[in-house]
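Only a single protein chain was left out; the remaining protein chains are all shown in position.
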Amino acid sequence: MPDPSPEPAFIPYVALTRGQKARRFIRRNPTMIAGALLLALMALVAIGAPWLHTVNPVDMNPIDRLKSPGAGHWFGTDMYGRDSYSRVIYGSRISLFVGLVVAALTSVIGLAVGLVSGFVRRLDNVIMRAMDGIMALPDLLLAISFVALTEASVRNVIIALVIPQTPRMVRLVRSIVLVLREQPFVESALAMGARLPRLMVRHLLPNTLAPLIVQGTYVMASAVLIEAGLSFLGAGTPPEIPSWGNIMAEARSYVRVAFWLLLFPGLFLALTVLSINLLGDGLRDLLDPRIARRMR
Amino acid sequence: MSRRNRIAATGCLLAGLLLAWSGQAPAETTIRAVMTAEVKYLDPHWTTADITQQHGYMVFDTLFALDEKGQPQPQMVDTYRLSADKLTYTFTLRDGLKWHDGKPVRAVDCVASIKRWAVKDAAGQKVMARAASLEAANDKTFVLKLKEPYGLTIRALAKEYSYVPFMLPERLAVQDPSKPFEGDVIGSGPFMFAAKEWVPGAKTVYLKFKDYVPRKEPASYYAGGKVVNVDRVEFVVIPDQSTAVAALEKGEVDYLQRPQVDQWPLLRKDPNVGMYRGDIYQMQIHPNHLAPPFDNVKARQALMVMANQEEYLRAIAGDPQNWRTCYSYLGCGGWLETDAGAELLKKPDLERAKQLFAEAGYKGEKIVVMAPSDFATINAASLTTAALLRKIGVNVDLQTMDWGTLVSRRPIKDPPSKNPAGWHIFHTTSGYAALKDPWGHANISTACDKAWFGWACSPRATKDLEELGNLTPGTDAFKKGLAEYHTALMEDVPYVPLGEFFAYAAYRKDRLSNIIEAPYTLFWGMVKK
Partner (left out) sequence: MLVYVLRRILATLPVMGIVVVFVFLLVRIAPGDPAAIIAGDYATPENIQKIRVGLGLDKPIYEQFWIYLTSLARGDLGRSLHSRLPVSQLILQRVEPTAALALSTLSFAILMAIPLGILAAWKAGSLIDRAVMVFAVGGFSIPIFWLGFLLIYAFSIRLDLLPVQGYVSFREGLLPFIRHLILPTIALGLVYMALLARITRASVLEVLQSDYIRTAYAKGVRPPGVLFAHALKNAAVPVVTTIGVGFALLIGGVVITESVFALPGLGRLTVDAILQRDYSIIQGVTLIFALVYALVNLVVDLSYTLFDPRIRY
């Protein structure tokens, strides 16, 4: 296979400085670095929203409705005269927050349930049936039903996104545990009298972390996208909280008269999801021993 | 044949097949219209949904109808007589009226239909409350005997908005109106409902009823001869405004019943598109009279004095040519226009509003404002109210939901302090027809417990309205009574009127002509090239 890294075949281990190691790392993982940088930028925007915005995002100013981008309103104004730039900036907070929390929650729940399911055979069957039941329903429909049938709030959207994504995490962790369970070190630990919880935390957990993190990034990307889709269909975060999906939902009728209202939030959303995906891909390439071996 | 020729021949064959598969242009004329909503419910006596009344105008007919001067004219009725003591109405039906299944329309059908309609309709209830008997005399004549004279009887039978007194065949009309009628949709109107082609949520199809006998007079608003000049009308559902407008511009549809305000400039620019004013809506703030502080009239007056109509209307409808301020509960430009007692409404004053709110006993508790995210105009008004309330220091809990949820929460009487699903304020609109008919207009009812959502309570206004109904329009007594009624409304504030904004319909003027301009779209008379 062609080797992508154009460097001499033999480098003495001692000779590499930290800087050279860093540069080699960057050269070898351009996508991951790009993704990480972009994501960091988005995070900065989200955190810095209170300082970066120009106008209060909820201020209505009907006199100035539907102005095209220009001085004072860099992304124009929407149908209520609200500043689109400020709304998009603030929108990053909701989208990133939802994405992060959903990824974290699914990881924690998936880890806990997956560990138990992989190890405790009696519960395994029941748990997997339940997971199958949840997986039998399409993600978006389940999420829409949950949010539409309770009340629109950020908390409910998060719950609605966690439910369909958790089974995949559970299956992932479980599959790893099933393999690890057979390993000699587990047997010997048990023989030495290690108790189950301690075994799970000290020995199994570290091995599940890498794939978990990678999957977690995909869950985050997925959550951000589905949240936007939910808001677009009218079953997402409450409309007075600016999230990218909400902003685009309101903008959909104005595609012909004010397409910038749809353009900017969509751009931000795509870039954010892209960055998360790139990061995930890079992490996976880095952490998966087989691929890492090949790329070296 | 050489190889090249063979390829060419095959190509031609394929092209020909493709063209043949492309489908033939239909030989019959079809109008494709995008209406305000999808036709879901088919029984206009069962639901007030406007689209169902619209559906009703296609397949059903009425005994009387309003003409362009707003006067009731006979439609299915041929002649009618009122006895000298004003207690007995005798109605005789026209000749040749048929149901869509071919059977003739009989008086018993009309009697049963009136009874069914009057169970739920406010105007109908008023008539039947005074009725001693309503019977068919023979196949073409029926008689209504009242216990006391009621001048609005004919007007009630000509009611043009929810619930419209449509005539149903007896077997449907004897069914309980608290359930939709079971059975095929058979009416006596100028169109037939194509049940087999109905795809709820996507398409509703109406076919010309060939045996319909229109009146001889020319069509005039809802009255006159209903002559159908097309073969089919399809109500197409396009949920997205931009897509609907684009579809009209490209000719994929012929008519848009209610394009959204911001699309109008686009439509006006298109040389193929014509527009007419379909309706005039009044936006209203409805407080919950059972939820403090709005049980105190001062809090409601605060809402009134806080409301700057121009600010609201601009948020709702944008450009000033799309709206007008109006300080009358009963519509501007109509026969009941008056601004008696409207001083508070005319002079918005935020300081005064704050003061009135305090005087009403407001202590900083959360005020729940319900806003529908999927209803652009009402949402705009709700957001404006929330912003204004916050400006005068009110602690606003703006709850956004879809219209369906709002409608489900509206009936809850308890204040939010007792029931988390309770509410303080919601907004809605009324069309022009309703504004001009306070006797039949549910929103303006001040009957306390029996009033509409909000439970406005003003025995004074109720009495004034009742008395007004017995006076003859145009007389001095009428003008005085109207001013009294309106002042009572202004002082007791059942809801806050926020002015009027216009609704336009758009159509392809290179294809459609002869359109009757009315709030409901009347497809008879329309010609399609």
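Which chain is which? They are A and B, in the order written, and residues in each are numbered from 1.
Heads up, the rule we're going with is that a residue touches a chain if its C-beta (ideal position, glycine included) is under 8 Å from a C-beta of that chain, and two chains touch if they have at least 3 such contacts.
Since the model is a prediction, treat every value here as computed from it, not as a measurement.
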item	value
Residue of A:119, A:146 or A:260 touching the missing chain in the full complex	A:146
Option touching the unshown chain, where B:324, B:390, B:410 or B:479 are the choices	B:410
Touching the absent chain when the full complex is considered, from B:94, B:115, B:171 or B:203	B:203
Touch residues of chain B, complete complex, unshown partner	18-19, 21-23, 40-42, 46-50, 52, 120, 162, 176, 178-180, 182, 199-203, 236-240, 242-244, 246-247, 249-250, 252, 374, 402, 404-405, 407-411, 421, 428, 434, 442-443, 450, 452-453
Touching residues (missing chain, whole complex) on chain A	1-4, 31, 129-130, 132-133, 135-141, 144-146, 148-151, 221, 225-226, 228-229, 232-235, 248, 252, 255-256, 259, 262, 266, 269-271, 273-274, 277-278, 281, 290, 294
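To be clear about the criterion, only the chains that are shown with their structure count from here on.
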item	value
Rounded Å distance between chain A and chain B, as computed from the means of their C-alpha atoms	47
Interfacial residue positions of chain B with respect to chain A in the complex	240-242, 245-246, 260, 262-263, 265-266, 311, 314-315, 318, 371, 373-374, 376, 379-380, 383-384, 387, 398-402, 405
Partner chain B, residues of chain A touching it in the complex	60, 62-63, 65-66, 79-81, 148, 151-152, 234-235, 238-240, 252-258
